[in-house]
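Only a single protein chain was left out; the remaining protein chains are all shown in position.
A and B label the chains in the order they appear, each numbered from 1.
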C-alpha cells in the first residue's frame, strides 16, 4: 500500500539546510496498521507530511498503491486514496466553517454526489449524529472536533489513513473513544493506517508493526508484541520503552 | 415564540439548521457588541447619520444652496438653528445635506481600499516567493509617500472634484490593508486546516477565497472602522484645500474652509461642521472598538 525508500526530507536552502529525515525506508502492506514512534524532532511527522506533499524538499522514493509520487504536487487519485488526520483538532478545523461546510466542501472537492445523505452517513459513522451538522468548531469539544476531522478524512473513502498524533491533544478518556473509533473504522472499511505517536502504549495498542525513529533516522522496525515484551534490539528503543513506562524515584 | 425561547433558540449550542447556526453566530456577536456601551453609542450616532442622509430633503429646514445675503453670518437663532454662513445659507441645512456627501466618501473608500488591500495582501502572503516580493514592493512605494500628499498629487492630476477625491483617497489608503492582510495570511497559510483542505485537492483559488479571506476580513473590517475617522478627515482636508467637493456642494471640509476667514468673529461657521466631523469620526472609532470585541476577541480581551 505504501512504500518509502531512502527518504530524505529537508527544510530551507543549501547553506542552512536542515535535514529532518535521513534515509528512511519502510513499507506498509494493505490493511496493515503501522506505527512511527519517536521523540519530538525525530522526523516522524515530517515523513507523513512528505508523503502528502506538505513538507519541504525531499528525495528518495515514495510509492502509494503502486504509484510513485513526485515533488509536492499530488494527483486527484492520490487525494482519493490517502487522507490524513492531524494532531491538534483545535488547529485542524477552520474556525469560521461549520461542520456542514467542512464536510460538504470536502465531498464536493472529491467529486461525490448525494452530498446531503453522505454528510449524515459520515457523521453517523464517526459517532456524532446529525445534530452536530450545523455546529461551529467552538461549539464542539476536543474529542468531537477530532471526530469531525476523521469524518473529513473519510469523506473521500480513502484506503490509506495517515494519523499524526491523533489523540495527543485529548484527555485519556476521550483518547480511548477516538482510538476505539479508529479501530472500528479500520475493521469496517479495511483501511490501512500509518500512525505517528510519541506514546508507545498507544502505538502498541493500535499498530501491528512499528518503526522507532531518532534524529531523522529509523533506528529499528519491529512487530508490536516485540515492543511489548521489551525485546527490542536497539538500546534506544529499550530506553524509550523504559522511560515511557514509568518514572522511578531515585531512592526507590 | 416568546422572547425567552427565541433567545434560547439563537444561543443554542446545537443548531438544527444552517439558518439557525448563522443567526445564532450573528446573535452571539450582537450580544458581545451590545455589552460595549461606548460602541453602542457610536452605532447609534452612525444610524442617526444614515437616517439624516436618507431623509435630508425632508429634515433640512431650508435649501442648502439658497443664498440670502441680507442674512449672512447670522449667529444661531430660532430662524437658523446653527446660524448662517458668508452667503447667508442655513448651516443646519448644509450640514444635513453634507451628511450624504460624507457617507458617500466614507462608503466608497471603505468599499474600494480594503478590497484592493485584501486582494493584494492575501495573494502576496499566500503565493510567497517573487509574487510576494513584487506586490509588497509596490505596496512599499505607496507607503513611502505621505497619504495626503499622494492624494493631492492624484487629485491635481485628475482634476478637482468629489469623485476624484474619493478615488485618490481609496488608491492611497489600501497599502496598510495589504500589509495587514498579508500578515494574517502568513499566520494562516501553514495552519492545519489549510493543509487538510489541500489534501482534499482544493486549489489555491479556493483556499484563498474560501479559507483565507473569511479570516482576514474580520480584522480588515475592524481596521477600516477605526480608519474611517482618518478617511473623513482626509476627505475634509481635500475639501478644505479646494480639491475635493466643489462649491456650492455642502461638504463639511469645504464648509470649514469657507468659515476660516471669519473664524474669530463668526466662530460657528467653521465650528459647526468641525463638530460634525469630530462627532462622526468619534462614532466610527467607537464602533471599530466594539467590532474588535466581536470579530477579533484575541485582540480585545486578555
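Heads up, the rule we're going with is that a residue touches a chain if its C-beta (ideal position, glycine included) is under 8 Å from a C-beta of that chain, and two chains touch if they have at least 3 such contacts.
In this section, contacts and distances are computed from a predicted model.
The listed choices are "Pyruvate ferredoxin oxidoreductase", "ATP-binding cassette domain-containing protein", "PqqD family protein" or "Na(+)-translocating NADH-quinone reductase subunit D"; the UniProt protein name belonging to the chain that is not shown reads "ATP-binding cassette domain-containing protein". Per the touch definition above, the residue from A:20, A:84, A:122 or A:179 contacting the chain not shown is A:179. Among the residues A:3, A:19 or A:205, only A:205 touches the chain that is left out of the figure.
Listed for subunit B, the residues touching the missing chain in the whole complex are 11, 31, 302. Contact between subunit A and the unshown chain involves residues 39-40, 142, 171-177, 179-180, 183, 198-202, 204-206, 227-228, 239-241, 243-250.
We take it that only the chains that are shown with their structure count from here on.
Within the complex, the subunit B residues that touch subunit A are 13-18, 20-21, 25, 191-193, 195-202, 206, 210-211, 214-215. In the complex of the two chains, the subunit A residues touching subunit B come out as 52-54, 74, 76, 79, 82-84, 86-88, 91-98, 100, 105-106, 109-110, 131-132, 134-136, 139, 149, 152-153, 155-156.
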